[in-house]
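A protein chain is absent from this complex, but the other protein chains hold their places.
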């Protein structure tokens, strides 16, 4: 009963080599990913039975996206094929004071046009313990919103734990619409994950005395916010990642988790970034792994923070860390001594 | 009075290195192009005053597309900016019996949603002698069809010569709709260019005794077809390229031109292909160059055939040949002796 | 009951870019493969339930090899992990009169040291219709030879059809030892595949009036050889591929199949080679696909020949062709016209 | 009347990938640039009417250099063609305590051998507000020195504002000759830009209490130096960039500007360097942009410092920043938060 | 009499580009090296007569390894050819808290199976002043241990100075066996080099009050350890490098040397790592260079520390620094100002 299902949109990320800008790129490195697929891939690598639901175009790109998941051991039997195109994004890696930039090109994607009838939800959820989604999918389109709600409701009916990564995307919808939709979905949610911006926009909660972008973080303020959120939506867990963006090259990274009783803040990592993408999703995967495997709150918090910090030292969407590597980081610290 | 204007959609071509397949590509080489931009770029390289009309998204990709034209010396002052996205295609280079494949991803592009009000057509055509378009643009959308007709009508009113490359794209419209629209546009056209498939589908004309795909070509059959087409639409010139596809690696290439009186067939080239893309557009550019510069029919035919054969030995959309290189090929033949 | 199991060794092929020589390479492209894995991957891509048995080191390279199979949809649940290393080969792509060269570095690999106790053969063969192996595995080591025999015997006991690709590798064993071992294994074999050199060395059969390397091929000579082989070993099918090596850049390719009654020779393909590796294994996959799907002898022969010709236009070990692409080649011929 | 003209030599920079050394490079990335072309390209990107004067060889390399400028929107109508070669430099990117190294190979370049008769200076300056040159061009050769003086004199006669980037290059001339020539040219100069080393060698002015290489900077010392320089040469503006070279990987960067009345020092940036090249030229472009667009002294100083800091996070000679990106850095600070 | 001979195993290092992981690499950059070959190459680059002894397979890879040494000017006349394979390692470059990882694949290499009869030791040592080996070679195999002892004994008999880099490799032997063998070899050794881990495991000496991995270093503790080691084994010099691993991206680096009378600790370098590999061997080369060229203890210590710090800013095994570059670093400090 450790099967975990995630659902969302896969995208092809096209990224110039190194620090080249999009405008000057003569070629683009290709990475397939997308938030919920990162969660599934990470859990499969951690040894879990992880399945992923999406709709892909029946094309070489759709097949390559599928292959990238299979390569990590994700169960893709319930992936639907059809529709017009794979969502794309063009990603420019920043450096120092130049921010990374993402140009999304995802309108009309197969997943944006998918509906519940494309999927065998009961089959996919059969034997599963957990469903994970994000706030991106309901923002893609009205049909995707309906699909998300159907999936969440079905999962609840079948007794699955439901987690959501709030993940507000301003290019996809307005703050008002996001709050309306996300608030309505919270009735199905047991585990709520996000950062301070997501929580503020999607649910209307703000930590006191905190301005993460300026490096000012009140753990106490977060704790009180998590308590209010839990109270309001009956969450079993509330969690947040804290990214201190000192520059596009160097970030601080840590996490906070509340289980309705206790509150834990993880070790803080100084990351010389290789690829910041997928940090949040890798945290979600680590947290789900910890909860499903009955770690204590502190251990789960540290595991998820370490796993997601490691991700940001790797290129591409997926977190290629293994459980053993996460544990080594927890045991031996971030000194980075060579492993022979 | 040698200014030539072309109008169409630019695309970003994403192409795996060498003979890698789309499914296995870890990176994609990037080339900006599109049929009518190839014509403009080629004419600018030949030393003509060439302008291009299109609508591009206001994004790094849109700017890179613009830069690629400017780099070749094309006048881009009349390019419009706006809309959602740049059209894309994913291009897999074939080999031997494995065909090249193109996956188009162009729906909703800035140019597909452009209308005449985006452009200062009178400004762009001011001082111009020629307008060139293709059958791709009217196939993009209803607004693009209207734009094409407006541009052609305006050009005719201003006294420009109008050429069209028929270029049927089956993914964009049905043969029936193509014939309806293209036939209606022919009233504005002076110079009609295409291959046997385009002529058959878009205008309903077929050469007798000919099956190019099987290497059977009746020059006499083409001649009679050109005569019928000229009669029907009052073309000043009718021209066709003949691609003998022996394999995805090796093609035969030649051209036929009729000026209402005489008929010329060019030398045939055996091409070990580097990139077949842009062959037809490079022929159109060569032919326009020949006519505008008052070459005789034979010289213009040979110039256009040689220019477009050369293109297919180069990677990317644009024909990077110079007039001098085309002339060297005509003078010295295809022996490929090293130039020091 | 269309499950097909293959068993063998995976290798990491390290290959300089393009035509660079091993000695001058500053980097190597990496492809995971090996004959029987190619068969499994090809069958999985064709839509079959294909499983693969091997032993891989528990290392990033072992995991990458596993991922490459999963990516193609191969069932890898029965893969064993352990042992010291992944077999390697360094592959130099030839050109014109310079041959391709392979430097094997596979001694002591995990699979060479595997034994039957590493695998759940009954589990793997459960529900399967077919087992495919090659003459490479029994040549790896005495334990691998024993493993091969155990697998074949078990398969026969469970009623599976057994095919073998003779595949003589002179670096692994002597002709005498090869003939001794391979002859003994033939008692389990229903379908025997090879080329003229394999058949001569491994089984002692030579086609009359034939010298493939000089382009002299007697179809009649092959027919009589196949008849003799069938008689001797009670094969249900005997098949051979014919590679006419005109140069390292251009080969002729065709195939012959005999089903105990009829004999068919396929169309001959002129291939401008991209990567000749995997041609034989792709033929085996095509033939198995044809037989399992109850094609007639002629259709199966042509399908297998076309599939394996296509492979040689692709880089890497695996045949990335789909059934649809093979059928297009059979229907439309090798003209390589662009597919939009 | 916002047309700005710059004049100088373009070079092809050949640079090993990443941190590879020149000695070990199996390939070189190619970037076209050169100080004054960087100024022109940056101004064109900022939306100004920017023209560039140089002489290029009539070769593929000369055409590629020209294309690189056109791509950025620079007016290249007044570029001369002829001469023997394009100047080159081989550039090795340092790291940590290993300095970057530049091997110049520019002797005998087309621009070194150019003279005033190669250019239509009156045409190029027609309608222009500003001419920008650097101390590199007069150092190339006697004919280039004469050309520089002619251009400056002509510009003054036509009423243009003249700026110079002192840019002392020790491989091209001696400190004595540099001071002699540069001092003589100052009569035409309104805006004088340089760093502390340039000012000391080319004009003989040294800031008190300052040793930039050791991180000791006296703003007061600079102020007094600027006052003395203004007094001596009647400059309207004096400006300097301050590079604190802590290592080849990390630099501090700031700027000082004096307008004859007030003195401003910019924010200091900590830059994790991608490519330090073009920092000074990008500052010049930013300052010219600010002055021509009538920013106040503080705004112009900050704009120029931010623009030139951004450049150093990009690969290649040209500053690919837009006005909007510079403004975002000024508004949002150097936190490098991802832009979606 | 400045000829220096080193002996050991060469390996081909296969390394994904940049920060890619082994599992995701589609290609591997190739670097030939190995500790003692790095010493020889560095000394040859410093202008010494340096020879290297090893055994290589007679294959393209063996020839490429040989070429890499010759390219640096190493005398390879005494290299033996034969055996089965070249040792390999797969190297993954870490970042931030993710450690670099090395997967060795060296069993059965030509050098592991070499014996004294493969080499003309008297010829190779003729006219030589110094022999350098490491603790890796005796760990490869029993025959390599015997070869090492024979080489050391022969060198001592011929009056050469003998240095050893302790270099414990846990994948090759147990701490117990290492200490047994290495202790026995110390009778031949004049100069003993290592880090704190090597000294502890291979010889059983530990510095007091020191935990390098935690950044706690007692220079006094090292001094006393060096005195005890010198007393025990009659070393002329004892030296250690100190790597403070703050992360996989940033290390501190310094060195300590004791000459039986005096003790010197070098300047400490903060290195933003390009490739940490070869740091220790480059230190050994620098120290040998200093001693052979009769530098004082302080100068030799600083030279060796600077040379080995520089190495870590370069990609590949070999230290491509020149004597001039090392001296520039000593003279000008680590500010990394561009060298034009």
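Order of writing sets the labels: A, B, C, D and E. Residues in every chain begin at 1.
What we mean here is this: contacts are C-beta pairs under 8 Å (C-beta built on N, C-alpha and C of every residue); 3 or more make two chains touch, one makes a residue touch a chain.
What you are looking at is a predicted structure, and each value in this text was computed from that prediction instead of being measured.
The residue from B:187, B:214 or B:272 that touches the chain not shown here is B:272.
The chain that is not drawn here is touched, among residues D:85, D:132, D:223 or D:311, by D:85. Against the chain not shown here, chain B presents residues 18, 269-274, 309-310, 312-316, 320, 325, 328-329, 333-340. Mapped onto chain D, the footprint of the missing chain covers residues 14, 17, 21-30, 59-61, 63-64, 67, 84-85, 88, 90, 92, 101, 103, 105, 107-108. Annotation for chain E: contacts to the undisplayed chain at residues 67-68, 70-73.
Quick note on the criterion: only the chains that are shown with their structure count from here on.
Interface repeat of B-C: among C-E, B-D or A-E, over half of the contact pairs recur, by residue number, only in A-E. Relative to chain C, the chain whose mean Cα position lies farthest away is D. Compared on C-beta pairs in contact, D-E and A-B come out with D-E as the pair having more. If you average the Cα atoms of chain C and of chain D, the two centres end up 62 Å apart. Centroids of chain A and chain C (each the mean of its C-alpha atoms) stand 41 Å apart. Touching of two or more other chains is recorded for residues 18, 21, 23-24, 26, 101 of chain E.
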